[in-house]
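These notes are about the structure you will find just below.
With one protein chain withheld, the remaining protein chains of the complex are depicted in position.
Let's turn to chain A:
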Amino acid sequence: MDRLLDTVKGHQLSRRNVIFGAALGVIVPTLLAGCSTGGGGATTNAIGAPRTGTAAKGGILRIARPPASKAETLDPASSLSAYEYLGALYNRLVKLSTSGSLLPDLAASWQQTPDAMTWTFTLRSDVSWHDGKPFTSADVVYTMQHILDPATASPQAGVLSPFLTGSSISAPTATTVVFALSSPNAEFASLLAGYNCYIIPAGSAATIGASGIGTGPFSLTSFTAAGPGAVARNESYFGDKPMLDSIEFSSIADTQARVNALLAGQVDFIAQTNLDFASAKLVTASTTVTVSTIKNAQWYPVPMLNSSAEFSNPLVRQALAHAYNPTEVLQLSVQNYGTVAKNNPVPPTEAYYLDYGLDYDPDKSKSLLKQAGMDSFTSDIYTSTYDPVLTPLALALKGSMAPSNITLNVVNASADSYYTDVWMKKPLMATYWYTGRPIDQLLNQIFRSGSSYNETAYSNPTFDQTLDAARATVDDAKRKTLYQDAQKILIDDGGSLTPFFSDRLVGLSKKIVNYDEHGFEFDYLKIGFEAV
């Protein structure tokens, strides 16, 4: 085993070592993961940012994706949408840059009234649907009403419905849409960049799930729920044309089968689920495939359920936040592929990020517990195989918190029902989210009192009021300060236990250049096969 590690470290990989490593990786992945802890630094040459270069025009990109279920659909508003297709087929009014600023998409420009109550979007007039019909404001009104319709059960409805109803959206002209909000929201436009907000043709709710008619850079060739599908370049796309001729999607349920397909050259990359760290080592040993990292793409919080007896006291929550060494936890859980978060749920790349957090301080942790009337604290922490990082994270926290008189019992729950029986039900568990939500959506959707995705059952009127004040503030600098105030309130209150943001590891063919991924979307325009 030592010899294998040495070979990997020295990058002197012969064919035999590759096979040997591959066999070991498949048969004893956990063993390999255990042995290669600390190997992160040694293999950084192999695992890094995606390659950039000149892409040749043309080519067919083959993507393997895990099949969500046979209920998956191309309706972007649905929580069951096949999200790899969305960015290829559709456009939104606006989109987010990697730093969180808004860019025009179907809307050429937008304005808000000084009270942030009325928003007017001016649409492009040169856009047509894949079936040739012109895109107009009626399509936008229809899409928004479809998202807000309770029958759609769109995750975005919970974000928008507190201040928007279907009847308050109007289309005065064919290229103008007006949103009349019921309460001020200066961040409203950013909420329309969500991955549920792709615009669909008017009247298409019943058919869009299979037809996939959008305005995007690719049009649908075929789609099978939980099965294969394909999209082809839309020659009349209004924006920059994509490099690729077409994209073929295949659904492969088994993680190992997906990696095998990649190694055997049957697919060019694996979407959605990142590689676990053991498989990543195996993939880097290949001569045809490489592993790229997407910086801070996943947020790994450990929600402390505020409504539970264990965590109703903010002092206990703060004690936990101070009790572990995040550098150590980052190393053990994801082998340093990520960034320490200091319990701030906002990723450092976000424009409104506040560089503040609760640091590792075991003495402070003990004194906080004392103030809460405890000498020590014991709780179960739930984990599952749902994501490969969850269990290492729980174990790392257990070990790191022990010297602070905090005992965590790691309980492994079934991955099948993890999000129905454990999430939002057990006092402490490991989970993850994709990053890339606009700040207003992140704080309101996941931490506001009563929100349906509030996984900590966090409830703090001051925090909610600060968010409301931020929404009502049109001045950008002042609004930024208010969102930063909200972050500080949340962090100081022990509202979030966030050890780190992790990079996503993407298995990619070495022929691919300009791969980029942010939040819930892929850059389908620039990606292509390297020109030779």
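Simple rule for what comes next: a residue touches a chain if its C-beta (ideal position, glycine included) is under 8 Å from a C-beta of that chain, and two chains touch if they have at least 3 such contacts; residues count from 1.
Operating definition for what follows: contacts and distances are computed from a predicted model.
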>> Tell me the UniProt protein name of the chain this structure doesn't show, selecting from "RsbT co-antagonist protein RsbR", "ABC transporter permease", "Thiamine pyrimidine synthase" or "AAA+ ATPase domain-containing protein".
In response: "ABC transporter permease"
>> With the missing chain put back, one of A:Thr52, A:Ser236 or A:Gln266 would touch it. Which one?
In response: A:Gln266
> Which one touches the absent chain: A:Ser251, A:Asn296 or A:Ser365?
Replying inline: A:Ser251
>> Please output the residues of chain A touching the missing chain, sorted low to high.
In response: 15, 19, 22-23, 26-27, 62, 64, 67, 69-71, 79-80, 150-151, 153, 155, 158, 224-228, 250-254, 256-258, 260-261, 263-267, 286, 414, 416-417, 419-421, 423, 452-453
